[in-house]
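Read the structure below first, then the notes.
Just one protein chain is left out here, and the rest sit where they should.
Moving on to chain A:
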Amino acid sequence: MADSTGAQAPKPSSSVKLVLLGEAAVGKSSLVMRFVNNDFQENKEPTIGAAFLTQKCNLPTRTIKFEIWDTAGQERFASLAPMYYRNAQAALVVYDITKASSLTKAQHWVAELQRQASPGIVIALVGNKFDLANPSSSSAAEGEGEEGEEGEGDARKIPAATAKAYADEEALLFFETSAKTGMNVAEVFTAIANAIPETSLKGPRGAAGQSGRQQEESRVNLTGPRDNVGAKEGCAC
């Protein structure tokens, strides 16, 4: 509860639904754990289904409450993904810079989001496990045996420039991070918070159904009748 002790400034606050997508074991849950609890586990177990977490992010002019859906990367859960990215206002598509296939998978997710998610969705491409790239700062790397990568020097398989060029082409935010050292983790979320257009922010609820006026309109509200409900029709009770 990072924020609960802070004095409640009268800053406007809004919820943002954010989804994490990416191949298994690239470090999605680890990034979230770093962001939410400032913690890291060497052997984090794979996510089953998805996990839900929230975290606030204080910007100078407003507070963003992230409602985070951390999805499972294992293929057997792939068919679940649409229900998590629907209506999401932001997506973090994660790959592992030491594993070439994970960028390909990330690109698939980006393509799917561009076709299927809300039109205004903010997408960040994130290359994780930066600590394994730089030999001088990855003393633990050999012990980890990530994906069987070992040997001297750089475990990096994906040059930053390659991923950056792709991100630019698709107009994605781009970061390299390390959930392990914490590098750039908060920065990703802050950049996303800043990139969400003010107009798509609403009060704490209502954040869902962002994907356009029309859909919003057809939505039935179960928790309170609309303003002008008249119970005269048919309703005999």
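Definition applied: contacts are C-beta pairs under 8 Å (C-beta built on N, C-alpha and C of every residue); 3 or more make two chains touch, one makes a residue touch a chain; residues count from 1.
What we mean here is this: contacts and distances are computed from a predicted model.
Chemist: Quick one: the chain not pictured, UniProt calls it what, "Cytoplasmic tRNA 2-thiolation protein 2", "DNA-directed RNA polymerases I, II, and III subunit RPABC1", "non-specific serine/threonine protein kinase" or "Rab proteins geranylgeranyltransferase"?
Modeler: "Rab proteins geranylgeranyltransferase"
Chemist: Touching the absent chain in the whole complex: find that residue among A:V16, A:V36, A:I158 or A:A193.
Modeler: A:V36
Chemist: For chain A, which residues lie in contact with the unshown chain of the complex?
Modeler: Within chain A, the residues that touch the unshown chain are 1-4, 36-37, 45-46, 48-56, 76, 79-80, 82-83, 86, 112, 115-116, 204-205, 208-209, 214-215, 217-223, 225-237.
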